[in-house]
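What you see is the complex with one protein chain gone and the rest in place.
What follows is chain A.
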Amino acid sequence: MQQDLLIAQLQQGNEKAFERIYQLYATSMYGIIFSIIRDEKISEEILQDVFLKIWDNAASYDSDQGRFFTWILNIARNASIDKLRSKEFKNKRSDLKDYDFTEILETSNNASGKIDAIGLQKYIDLLGPVCKKIIDLLFFKGFTQKESAEELQIPLGTVKTKNRVCIDKLRANIN
């Protein structure tokens, strides 16, 4: 309920509401962007652009089409993928490998303020390689079910249920 009000205020151009939205989502979106881009400085630039887009286009967000979180998640993933495909970026980092988010958690041993990444890492280890991959593709990279099924070489019909089991495990561990 409170969330709806905050978004309505943002859509009206309320800067305080924008600040609050930033506090709620900036770290999360930074995590999404960084998991695709793998460069801190460029990720920070994209994050700025993403929040400017959120401010500029807030009025076009329609809650009937999905969650606000999903809306900004899409903006962040699309901005990152656009950057990744840009010529300028390719020239800068020609040796870009395919990373997934678990490697970031493994290498960053000092988490940002509110999250205990080491604690979370422990839970993610319990997920198993297939769960890590499925969450990475669908959530962090924005793959469709079909693309994920092809990437993982599993039947299309099992993507949804398998992912559900993975997220349940994650939730059980986080709570």
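Criterion: a contact is a pair of C-beta atoms (placed from the backbone, for glycine too) under 8 Å apart; a residue touches a chain by one contact, two chains touch by 3 or more; residues count from 1.
The working rule: contacts and distances are computed from a predicted model.
Enquirer: For the complex's missing chain, which UniProt name, "Mannosyltransferase related to Gpi18", "Fimbrial assembly protein", "Regulator of SigK" or "Iron chelate uptake ABC transporter family permease subunit"?
Expert: Matching "Mannosyltransferase related to Gpi18", "Fimbrial assembly protein", "Regulator of SigK" or "Iron chelate uptake ABC transporter family permease subunit" to the record, the invisible chain is "Regulator of SigK".
Enquirer: Touching the left-out chain: which of A:15, A:82 or A:125?
Expert: A:15
Enquirer: Considering the whole complex, not just the chains shown, which residues of chain A touch the missing one?
Expert: Per the touch rule, chain A residues meeting the hidden chain are 1, 5, 12-13, 15, 18-19, 22-23, 25-32, 34-35, 40, 43-44, 47-48, 51-52, 55-56, 63-67, 69-70, 73-74, 101, 104-105, 108-112, 114-115, 117, 120-121, 124, 128-130, 135, 138-140, 142-145, 153, 158, 160-165, 167-168, 170-171, 174.
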